[in-house]
Structure formats: C-alpha cells, structure tokens
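First, the structure itself, so that you have it in front of you.
As you look at this complex, bear in mind that one protein chain is not there, while each of the others sits in place.
First chain written, first letter: the chains are A and B, and each begins at residue 1.
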Amino acid sequence: MSMISTKDLHEGGIIREAGNSATYKTGDWRTFVPKFVEENCIHCMFCWIYCPDTAIEIDASGPKPLMKGIVLDHCKGCGICAHECPPAKKGKAALVMVREEK
Amino acid sequence: MSGKMVEIRWHARGGQGAKTAAMFLAEAVLTKGKYGQGFPEYGPERRGAPMRGFTRISDAPIRRHCMIENPGIVIVLDSSLLDSPAAGVTAGTAAGTVFLVNTTDAPAAVSKKLGVKGAKVHTVDATGIALETIGRPIPNMPMVGALLAVDDMLSLDELKGALVEQLSSKFSQVVIDGNLAAIDRANKELVSA
Partner (left out) sequence: MEQKLVALSGNEAVAYAFKQARPHVAAAFPITPQTEMMHKYAEFVANGESTTEMILVESEHSAMSAAIGSAAAGARTFTATSSAGFALMWEVVYIAASLRLPICMAMVNRALSGNINIHCDHSDSMGGRDAGWIHLFSENAQESYDNGIMAWRIAEHMDVRLPVMVNYDGFIISHTADALYMLPDDAAWKFIGKYNPAYTLLNPEKPITVGPLDLTDYYFEHKTSQLAAYEKAPAIIQQVSDEFADLTGRRYGFAEEYKLDDADMVMVLLGSSAGTCKDVIDEYREKGVKVGLLKLRTFRPFPAAYLAKVLAGRKAVCILDRSASFGGQGGPLYTETRSAMYGLQVPVHGYIYGLGGRDFDLKQAASVIENLKKVAAGGEIADINLLGVRL
C-alpha cells in the first residue's frame, strides 16, 4: 500500500474522503470461505444483516433486495453468514463454509 | 512614571462596600481625564472579615500592579480595625499621610490611637449618616463623599454623576437618592484635626 507523506495529509488528521473503508482490502487471510449456492437462496437478507463487515453484495435496485454473492475483499471467513442462513429450500442453506483453496 | 499619582488604601470589613468603593472611584475619575486602578485584596470572603482595598489615581496610565505599601490616603471604614494590629492600618504610613476614619470619635482621639506623627487625621460618622440616608449601615459611599473634602480628584457633582450612572441600572431611585444624600452630608460633616 502506498503511504501518504506529511505534505499531502489533511491538517488535524481529518479524513475527508467519506466511505473510504470500502477501498481497504481486509479479506486476505481466511481458512474457510462462504460458498454461495444461489438456488437455495430465499433472499431473506439475514446474511447481509449479520455480516460484521461489508462482505455481502446485494442488489437493492428492485422492489425487494436480492443477495448477489460474497465480496471476498472484505470477507474474513468468520462463518456468521452461513450460521444464520436458514435451510429454507428442502432443508438446504444457500451459504456453506468450505476450506479455501490457496 | 510621569505625573502625579494618588495611592489610596481602604481598610474595612467584608460587607461594608470597600471593594465597590475602591473600584468605583477608579472608574469615576475617568470622566475627569484621569486614569484609575482599583482592586481589593481577596482573602477569606466572609462578612465581617478584615479586608483591604486599593485605588490608584493618576494623570498618566497606571502601569504598576502591586499592592499599595505607602499610601498617601488611608480610608478606614470600620473603626474597630484601629485596634487590630493584624489589620495593619498604619503600615507604611508616615508624616503627611491622610487618614479618613469612619467613627464618632474626634480626630484627636483617633490620632492618638494611630500614633503616626505628622499624619493628617479626619473623621466622619459615615455609619450614622448611612443609617439615616440609605437606611443600612453601608458606609462606603459616604466615605467617598468625605474623601472629596480632603482631595480634589473629583468635584462632588462629578462623583454624583458617576454614581447615578453606575447605580441606575441596578438600584431603585430611593437607594440612589439615599446614596447621593449620604455623599453630600459626609462631605460637609467631615471633622478635621
């Protein structure tokens, strides 16, 4: 990552670029990774609500939000999404944790 | 330091209005084109506690910010302080120092008590005057009136004008009139040795 020099910093340590945490990639050290099985998804948004980061990508443009997948740049593999995902389609959940291939 | 400077030390008890008088006089002389500085010595803020106040009046801006050790004029608002060595009424005084004492005693008796050779002692019953004019034993303004009988730093009218200006926003006309009458009476009733 490139480091900003003193002369290019905002005075007072103020951060003026809003929402810049989206550009900070933190998801590069997982053991397990959530696998999205789209046909089992009922788009309940539990995963989006419970994700402690911003790793669930959704499409909010329609009348009802749709789960789109995992943003691996921010996912730390904690598994909360898979734990909360309801097995609504024939007892099958849409998110399952699998060992990540490195 | 250029020009003449008068240094006044006030001795009183908390609640007698010496702080107000010391600061008021510093403000009142501005109308005369003079510079004033007034401040009390802050100690235990208890009603009846001995306290000192200081006023400097000068033709030139006043620069020093220390207490007054060698006053030209000493004003005593409570005669019981004459008997208190701790009050230090005579400290730093000498022949020629003017003493203005609120008492029913004659100047000769006060002179004897003070024991400062060559001091000029004046007395006035400011408490009596205050009781009769203001209705309360607050001798500060009558003492300022008496002061003008021994020093021409201000005319009586200038003093009264400044007093009205300062009191009018805070006090009723009755109180203002009482103070004005007290100033006039003390100015006339001052007894000199």
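To be clear about the criterion, a residue touches a chain if its C-beta (ideal position, glycine included) is under 8 Å from a C-beta of that chain, and two chains touch if they have at least 3 such contacts.
None of these values were measured; they are calculated from a predicted model.
Chemist: Which of B:Lys4, B:Arg46 or B:Arg64 touches the chain that is not shown?
Modeler: Of the candidates B:Lys4, B:Arg46 or B:Arg64, B:Arg64 is in touch with the missing chain.
Chemist: With the full complex in mind, choose from A:Ser5, A:Thr23 or A:Ser61 the residue touching the hidden chain.
Modeler: Going through A:Ser5, A:Thr23 or A:Ser61 one by one, A:Ser5 is the residue touching the chain not shown.
Chemist: Where does subunit B touch the missing chain, residue by residue?
Modeler: That gives, for subunit B, the contact residues 1, 22-23, 26-27, 30, 35-40, 42, 61-67, 69.
Chemist: Against the chain that's been left off, what residues of subunit A make contact? List them.
Modeler: Touch with the absent chain occurs at residues 3-7, 9, 11-16, 18-19.
The rule is simple: only the chains that are shown with their structure count from here on.
Chemist: Let me have the rounded angstrom distance from the C-alpha centre of subunit A over to the C-alpha centre of subunit B, please.
Modeler: 81
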